[in-house]
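For this view, one protein chain was removed and the others were kept in their places.
Order of writing sets the labels: A, B and C. Residues in every chain begin at 1.
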Amino acid sequence: MLHFECDYTEGAHPAVIEKICSTNMEQTCGYANDRYCEDARSLIRQLVGIPDADVHFLVGGTQSNRTVISALLRPHQGVVAATTGHIAVHETGAVEASGHKVLTVHSADGKLKASDVKELVMAHYADADHEHCVQPGMVYVSFPTETGTLYSKKELEQLSGICCELGLPLFIDGARLGYGLMADGNDLTLPEIARMCDVFTIGGTKCGALFGEAVVFTGNALGRDFRYLIKQNGGMLAKGRLLGLQFLALLSDGIYFEISKRADRLAMKVRTALEAAGLELCSPCTTNQQFVYMPVPVLEKLEEKYVFSVAPCGREGWRLVRICTSWATTDDAVDALITDISACMEEKI
Amino acid sequence: MLHFECDYTEGAHPAVIEKICSTNMEQTCGYANDRYCEDARSLIRQLVGIPDADVHFLVGGTQSNRTVISALLRPHQGVVAATTGHIAVHETGAVEASGHKVLTVHSADGKLKASDVKELVMAHYADADHEHCVQPGMVYVSFPTETGTLYSKKELEQLSGICCELGLPLFIDGARLGYGLMADGNDLTLPEIARMCDVFTIGGTKCGALFGEAVVFTGNALGRDFRYLIKQNGGMLAKGRLLGLQFLALLSDGIYFEISKRADRLAMKVRTALEAAGLELCSPCTTNQQFVYMPVPVLEKLEEKYVFSVAPCGREGWRLVRICTSWATTDDAVDALITDISACMEEKI
Amino acid sequence: MLHFECDYTEGAHPAVIEKICSTNMEQTCGYANDRYCEDARSLIRQLVGIPDADVHFLVGGTQSNRTVISALLRPHQGVVAATTGHIAVHETGAVEASGHKVLTVHSADGKLKASDVKELVMAHYADADHEHCVQPGMVYVSFPTETGTLYSKKELEQLSGICCELGLPLFIDGARLGYGLMADGNDLTLPEIARMCDVFTIGGTKCGALFGEAVVFTGNALGRDFRYLIKQNGGMLAKGRLLGLQFLALLSDGIYFEISKRADRLAMKVRTALEAAGLELCSPCTTNQQFVYMPVPVLEKLEEKYVFSVAPCGREGWRLVRICTSWATTDDAVDALITDISACMEEKI
Partner (left out) sequence: MLHFECDYTEGAHPAVIEKICSTNMEQTCGYANDRYCEDARSLIRQLVGIPDADVHFLVGGTQSNRTVISALLRPHQGVVAATTGHIAVHETGAVEASGHKVLTVHSADGKLKASDVKELVMAHYADADHEHCVQPGMVYVSFPTETGTLYSKKELEQLSGICCELGLPLFIDGARLGYGLMADGNDLTLPEIARMCDVFTIGGTKCGALFGEAVVFTGNALGRDFRYLIKQNGGMLAKGRLLGLQFLALLSDGIYFEISKRADRLAMKVRTALEAAGLELCSPCTTNQQFVYMPVPVLEKLEEKYVFSVAPCGREGWRLVRICTSWATTDDAVDALITDISACMEEKI
């Protein structure tokens, strides 16, 4: 079986493995206080263009999200997110378990609009009984979004501006940041993203690492005492250097960006094939995830050889199928898939 | 100014006040372990027709809701509610502060449909990654709902049946239970409501008491150790007898039901006048809350003499206005309001 | 039976009852936004000598404590308290349920020493792995303490000074504040107490009210958005005016202080009798609670007519007995008790 259901089916990019192996018997102190983590922090500060950014390393995405959000909110505050936001749907209520409501805004394309955030906040304070409602306390977006779409520079600037105007910290979940930055048509750079938000993550797990997310506070105040929170949330890795090592391996020579770009390219190849086969794509997506509506017979035929993520889609006889590429996807696998999609669709007709 | 904005603008029904005054200098033990609370518990068990119902007294509604919900759920579970449910909107995230997500279901009329609950639960378990989502752990409904509507016996039976089938405890928030039971067209009795759910509240605050909600567990197991939870949630009243006394005053001679019936009747008088004046009512509501769309000039004119609850309604130049009656509303006040509504509307035309 | 087990066995002082009765049919807005609450706030600001103090009214003590503490701490912080502190022992883990550890300091007399607080904080930061430990985030003391003792002006000044130096807000739980202020030998005034802390409570429940605690933030910033937190913690009373009315009744003409003084005097009368009978008092206490070691036979004899609070005390055949007076205790009851104590002790000998 060839796996396309997500971007974490393999281990790590060889450079990551090599780094872990070559340093294995070295002795360092724990909890990400070692020199590799220090070097990785410096490198990230340089790449994002903020010399005093406060950089932390955690193991996973849900962990990072719940830790960042609980660090920023007071008890009566909630986090504004799109209804499709990862924190709203796929974290088993980790935000709520930390005591906070996710204030969702309906979004057709997975993106949060500046005007929607403003409207939600205005409506909150317009209510005479607003103290009976959860106070909007911060904004969460993903880049790319959970549906594979991207904010344009203009959209993110507007959102950032509104957040600033309303005094709401903006948190960008970059679990797939590499795939977003390297996508066709993306007009945002890493330093621009950093400049437009208060905290963001650089995802390792889905972009070449065994695991690991870098949390970057772009100003200094919001990250105060963040290490206490990492520990409390179970995210303080004893052998913390493993995180520093991996980010060094991926970021030092631009591997992170190269492999993301390649995965995006392969995903677009799949997309083109899906369109050519007459299938309807679900969103105008140029990143490594492609969402397509498939008739059940076609899907079942393909599932003899391939693994996808499949969800109901509200149409009888159809399914919403997610096809992911990653740093590890081979050209051969994609070519095979493309051929089979085309064949299955023709056969069907 | 005459107040119609809610059903808690006055103190308590005279019988309640009398009971508190006449017992004031008696000595009793605290924390609702006194004989008045014991008597009130017995009386409630008798009225609901469940000899071993587990009855507790708390001060307020949000307190009762958060305490009951946190008693019933495990950490990874959420409570299913209508989008308009009080716990979803007007409790400043008390449920989330206890660690749980409110799993909302869209509802046009404030009611949760049995089929919607079933669909939500089925969809949860159908998801291969359901462990990444909050598990539905119980169901919350209000009777009457927050929009003044009522479940019919058939609707509640279906909901109760589905909850039973799915193993989800059903919690009925009866903050305005009296107004629901005594409403025109209601076909449910108190014992029937008790029989169809696992826990419900009998609201005192809005139905004649100074404050107080009775929480009734209809089986014994779910309420285990509930007094610990009351204390932890800040709901253990030191002079707990005040709660027992009030429920005795209201329930002993049927005052609770009489005053609720009268308030419903007055609300229907207002409703009839609103309809006669050509205004559109928002829901087919026979309880003490009436929701009506009003043009701003009419509203402003009326607000010179009356206080209402006002919310935006999505129509330019219109507002959604809530008009409440209560045990304390006078016929004179209602007559004055009716006359003025009619006058304002005519003037406008 | 005559009750001496606590200070909340009766209802409320007649002035409180009168105020509630005389205003019963008035219409006011809810949630402590009415004019009575406004007046009570003004009066309290005047009495504590801080014109812009931020004053809130809650129903009970545990509720007030958990709400204040959760308002002041970030998630990784704990509250420093004596091992005997109410929040450490008798609130069913309400502080922990809000996510925070109570960092206890052993105390023989129920008081927290300035030096102990400093030592605890210094030790925390001296630990290289302090991020693995809960950060001290505020200090909680009770006045009077749970064992009936009082901070002297000098002691409270030192504690206040250390808290200020360490950047830790100081919270004084005044559930029995009246009894403390009016006790023999107390050298602190209400404005002094207010000036030496960041937030404190004026207890109503145990000092003449049916229920109610006033929470006073002496600066403005710490109480920001406190009403959201009151609501979330289930402490927002719908008919909030009941709280304002009670504090007005008690504080307008000094009743609060008079009745507290009288209760203290009666307690000292009991204390003198206990000492005269040869019993050992547990602490040098001049407030309304007296703690005495009693041989079991004496206790059992007295318990035929009186109710006390009884705890084991580590001595075979003895018990630790709490005897409380209150605003409602009569001279006759105290005289009877004194006579019987003396008789029981003589008989025993």
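Please note the rule applied: contacts are C-beta pairs under 8 Å (C-beta built on N, C-alpha and C of every residue); 3 or more make two chains touch, one makes a residue touch a chain.
Since the structure is predicted, the reported quantities are computational estimates derived from the model, not experimental observations.
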Residue of A:Gln63, A:Thr104 or A:Asn186 touching the missing chain in the full complex: A:Gln63
Chain not shown: contacting residue from B:His132, B:Lys153, B:Arg195 or B:Lys269: B:His132
Given C:Arg35, C:His132 or C:Lys305, the one touching the chain that is not displayed: C:His132
Touching the absent chain when the full complex is considered, from A:Thr84, A:Asn186, A:Asn233 or A:Gln290: A:Asn233
Given A:Ala53, A:Leu150, A:Leu242 or A:Ile338, the one touching the chain that is not displayed: A:Leu242
Those residues of chain C which, in the complete complex, touch the missing chain: 75-76, 78, 89-93, 96-97, 99-102, 123, 126-127, 129, 131-135, 311-312
Hidden partner chain, residues of chain A it touches: 1-3, 5-6, 8-12, 14, 17, 20-21, 23-30, 59-64, 66-67, 91-94, 97-98, 205-206, 210-211, 228-229, 231-239, 242, 307, 328
Hidden partner interface residues of chain B, rising order: 31, 70-71, 74-76, 98-99, 129, 131-132, 135, 225, 227-232, 236
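Basically, only the chains that are shown with their structure count from here on.
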Classification of the chain B:chain C interface as same or different, half of numbers criterion: same
Cα-centroid distance, chain A relative to chain B, in whole angstrom: 42
Length of the line joining the C-alpha centres of chain A and chain C, rounded to whole Å: 50
Cα-centroid distance, chain B relative to chain C, in whole angstrom: 34
Residues within chain A bordering two or more other chains: 75-76, 99, 129, 131-132, 135
